[in-house]
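A single protein chain has been omitted; all remaining protein chains appear in their positions.
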Amino acid sequence: MVELVLIPLLKIIVVLNATLLGVTYMVLLERKVIAWAQSRLGPMRVGPYGVLQPVADAMKLMLKEDITPARADKWVFTLAPILSMVPALVVYAVIPFGDEVHLFGRRISLYITDINVGLLYVVSVTSVGVYGIILAGYSSNSKWPLLASLRASAQLISYEIAITLTLVSVVLMSGTLSMVGIVTSQASQGVWYAFIQPMAFVIFFIGGLAETNRAPFDLPEAEQELTGGFHTEYSGMRFALFFLAEYANMIVVSSVATTLFLGGWLRPFPNVEFLSFLGIVPGWCWFLLKSFIFLYLFIWVRATLPRYRYDQLMRLGWKVLIPLAIANLILTAIVKVALA
Amino acid sequence: MAEAIAFYVLAACILGFAVLVVTAKNPVHSVVFLVLDFLCVAALYVTLGAEFVAAIQVLVYAGGIVVLYLFVVMLVNVKRPPEAFRAGGRHATLGLALAGAVLVEAAAIAVWSRLSPAAPASAAQTVPVSGNTEQVGWLLYTSYLVPFEVASMLLLVAMVGAIVLARKES
Amino acid sequence: MITPTHYLLLSMALFTIGLAGVMTRRNIIIVFMSIELMLNAVNINLVAYSAQVQNLVGQVFAIFVMAVAAAEAAVGLGILLAFYRNKETVNIDEMNLMKW
Partner (left out) sequence: MFDTDELVINMGPQHPSTHGVLRVVLRLDGEKVVDADVVIGYLHRGVEKLSESRSWAQIVLLTDRLDYVSAATSNVGYCETVEKLMAIEVPRRAKYLRVILSELQRIASHLLWLGTHAMDTGAMTVFLYAFRERELILDLFEEYCGARLTYNSMRIGGLPQDLPPSWDRKVLEFCRIMEGKLEEYETLLTGNRIWLARTKGVGVIDGAEALALGLSGPPLRGSGVRRDVRKDEPYAAYDEMEFDVPLGVAGDTFDRYAVRMQEFRQSIRIIRQAMQGIPEGPILGKVPRLIKPPAGEVYHAIESPKGELGFFIVSDGKSTSPYRFRVRPPSFCNLQALPRLVKGHLIADVVALIGSLDVVLGEVDR
């Protein structure tokens, strides 16, 4: 009973809480990093160096009046934020944060579950996240959110293709769809897939930016164009859910990138003997560090680049990334067969 | 026990959402119920040990096809208010009667022709790999390669056809 | 104990609901969606029996059904859009001309 129910339940609780905490502090980190990039200080008022700012933000959002626009489709309007939040959280079920650890005399694996179709699960669940955005745009009964949700869905669907194709080439290398299996195969092959699949890695990163609606692909919520995008009409907790979902998705993308391309919880150069002192650092620390690097990149890009235009975004997705991903996939297959 | 609970809960959800899909006044609500329905079906597949089909169900149906429906519904809805569900017309009575007849017929067949339990397992093809995904993949790329290729051709044709149809004539 | 008959009954019920939708609704998009429900009923059968007889062919066929459903949805909705552009209606009763 303990093995079957209690431990998974505890894991779920820990992961969910860690995620939500991580998401709120991700917001603070973003504000701080962007502020430093722009020679500002960022939040400084709540707590020392503003470390309690997320708490204040959460309080504000929770206590704020929850407004439903007149003639909005109330039912769908309430459902939409939930539909975008749930997939973002459910994905964490298969993300391996680390190897096994010994805790209270038990061997506990640092992932909620390791399923046979792990990677496929990630792709499918995230593909459902688009509903939240489309339905939010539709149900707000307002033109700007509608335009934004159209943009968003076109963008998400287009870049999903490129991302999935890069994932296929990773699967070709690992021979398994299981997230844990992908990490262990990187250990056994002794190389992170970022080095043997650099093209896939880059495409995944760009696609990840687009999938999470981050700059320079933040068209669906481009404040300057669409007055806030699909969540223009949202306020209070429902807005907070969209907000959390976006940042949770960022963490998902960086976790998946870490797992697939940067060896998950493995230390750098997992098979080089004289670097084995790096093994002192526990695996989950490596995982967090690598994910953090990704998140930092996300923020850095946002502070640097202007925004693409809708047609340019589509052109980049369909005419550059997808053909490149397909070429990379074919090349990987050929090389793999030739080597076998 | 757990299996039975899972089955009954999922079956109830599937049928309930299906009824809502058919009866919802607003087509957008129909689409939302359809998504939920398909997610429940995917969960049912998981309980049947068909993880790959479940994942494909979510990816293709819930994440792909229904998005297309949602687009079209939104396009149509934006321009005019949703029409109410008109039950009780001549069509509806006839249709419900027909559907009921089919249900009765199928149920009769099902009940009277109890399947002989478990066709011999030896009928299964021996597949040199383990794991649901690998097995399905193996079958798709060996015994069912031709149908698989035909299906991909079909998808290609459908894609071209859809683009041609939906394109605005200029 | 859940037997294939349970799955069979579930899929029948789902199929019937889909059929009722096809027969009673006049909005062609909902008719399409009802057809999807019917296809899903078929898939449940395929997968349930595949699990019962320990033969994966059923799952393979379920995948083919999904491919066909995707093709159907794409072309069907394409036709619908083209029709809607010309006639400004999605009522299936008004779609009674082969040519206009």
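In order of appearance the chains are A, B and C, and numbering begins at 1 in each one.
Please note the rule applied: contacts are C-beta pairs under 8 Å (C-beta built on N, C-alpha and C of every residue); 3 or more make two chains touch, one makes a residue touch a chain.
Because the structure is a prediction, the values reported are computed rather than measured.
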item	value
Which residue of A:Leu110, A:Val123 or A:Leu219 touches the chain not shown here	A:Leu219
Which residue of A:Leu61, A:Leu120 or A:Leu150 touches the chain not shown here	A:Leu150
Where the missing chain touches subunit A, by residue	34, 37-40, 143-144, 147, 150-151, 215-216, 218-219, 222-228, 302-312
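In the analysis below, only the chains that are shown with their structure count from here on.
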item	value
Touch-based graph of the chains, sorted into line, ring, star, complete or other	line
Chain pair with more C-beta contacts, A-B versus B-C	B-C
Centre-of-Cα separation between subunit C and subunit A, whole angstrom	33
Distance between chain centroids, defined by C-alpha means - subunit B, subunit C (Å)	6
Approximate Å spacing (C-alpha centroids) for the pair subunit A, subunit B	29
Shared interface positions of subunit C, touching two or more other chains	none
Of all residues in subunit B, the ones touching two or more other chains	52, 56, 64, 132
Residue ranges of subunit B in contact with subunit A within the complex	26, 28-29, 32, 35, 39, 51-52, 54-56, 58-59, 62-64, 67, 70-71, 74, 77-78, 131-133
Subunit B-touching residues of subunit A, taken from the complex the two chains share	73, 75-76, 79, 115-117, 120-121, 123-125, 127-128, 130-131, 134-135, 138-139, 146, 153, 157, 160, 177
Parts of subunit C lying in touch with subunit B, wherever the complex brings them together	1-6, 8-10, 12-27, 29-30, 32-34, 36-37, 40, 43-44, 47-48, 50-57, 59-60, 62-64, 66-75, 77-82, 84-85, 88, 90-91
